[in-house]
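Have a look at this one before I ask anything.
Missing here: one protein chain of the complex. Every other protein chain is in place.
Each chain carries a letter (A and B) given by its place in the written order, and its residues are counted from 1.
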Amino acid sequence: MKSGDYLIVTLAAIMLIALYVNMWSAPQQAGDRVRIVAEGSEPIIAPLDRDHVYRIHGRLGDSVIEIHQGRIHFASSPCPGKQCIHAGWLERDGDFAACLPNGITVTVLGRNPRFDAINF
Amino acid sequence: MKTTRDDHRIAWLTGLAILIHMLESTLPSPLPGVKPGLANVITLIVLMMYGWSAACWVTLLRILVGSLLLGTFLSPTFLLSLSGALTMLAAAATTRLAPAAFGPIGLSVLMAIAHIAGQFAVAYTLFIPHQGLFSLLPLLMTAAVAFGLINGLISQAVLRRLGHPTTALDPARREHP
Partner (left out) sequence: MMRICHGAVLALAVIGLAACGRNAGEHSYRLFVFGTLVDITTYDAQRERSDRAVQQIEAAMQQIDHDWHAWRPGPFTELNARLAAGETVTLDTVALGQIRRAAQLSATSHDLFNPAIGKLIAVWGFHNDDAPSGPPPTPPQIYALLSARPTMKDLVFGDGNTLRSTNPSLQLDFGGYTKALAIDTAIAILQRHKIHNAIVNIGGDMRTIGRHGLRHWRIGIRHPQQPGAIASIETADDECIFTSGTYERYFEYQGQTYHHLIDPRNGQPARGVLSVTVLHKDPAVAETAAKAILIAGVSQWQYLAREMGVKQVLVIDQNMQFHATAQMASRVKFEITPTPDLNISKTVP
């Protein structure tokens, strides 16, 4: 092997290591995430495997959204209909709940979303 | 028009490369894009023995004739083959700056990486502009480096058999043998 060969093989090895490190350290590789969108503000993306309670400010007031044991739901909401609370716990890819009066939506995201849109 | 002995040899080698290319296309592939690329052993041998221009001829002819015979001419497969070959040849061209520094193993690894990089860029731009494709890149590159090393070792062995020094000679000298 010539000096140039050693150089190329070394660089190739470094490149491979870098590619794998980059792939494994990519955020949210495993597990699902949720996207919480409130009207007029940046969406919140959060992992579903970390329990957390979000207090989201909407048109009418604060909606409380809880992540617990890999599931998410509207725990309380200032809206009159409470349809968002009736939607119950969401956990599967593409599950979705909205509080339209308060302008807040919650969507479960997967690594490969099964659908591009949901018809209802 | 007169043909030299080298011309005949290059023609034979091109034929051999096409044959390998065809045989390899019948092999099942675990992942699209992962192939040993054994035809590139011929490219490498021609590059070392007859220079870069001859290697371009052999490679481009192989892809053209191979795709016509397989019926994939101008199909996505053909475009991917061609784009990989062009990046590979471009990478090989850069080593002409210091021909004495590179042997078949280094060249083979470099060309294999360039080949897959070119294919990947075209696949992503033209066919599958999806972020998920990037998660395949480490695997594709690992395969490229591994097959690059193997092809390099095969080429080195063949060149030794032929009694050819395993250093890229100044191709300019080889343009008109």
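Here, a residue touches a chain if its C-beta (ideal position, glycine included) is under 8 Å from a C-beta of that chain, and two chains touch if they have at least 3 such contacts.
None of these values were measured; they are calculated from a predicted model.
Touch with the chain that is not drawn comes from one residue among B:L74, B:A98 or B:I128, which is B:I128. Between the chain not shown and the residues A:L11, A:V64 or A:A87, the one that touches is A:A87.
The missing chain lies against chain B, touching residues 52-53, 56-57, 60, 83, 86-87, 89-90, 93, 118, 121-122, 124-125, 127-131.
Chain A residues in contact with the hidden partner, per the touch definition given at the top, are 37, 39, 79-81, 83, 87-88, 90, 92, 94-98, 100-101, 103, 105, 114-120.
Throughout what follows, only the chains that are shown with their structure count from here on.
Inter-chain centre distance (chain A to chain B, centres taken as mean C-alpha positions): 43 Å.
Chain A meets chain B in the complex at residues 1-9, 12-13, 15-16, 19-20, 23, 112.
Those residues of chain B whose C-beta lies close enough to touch chain A in the complex are 95, 98, 100-103, 105-107, 109-110, 113, 132, 135, 137-138, 141-142, 145, 148-149, 167.
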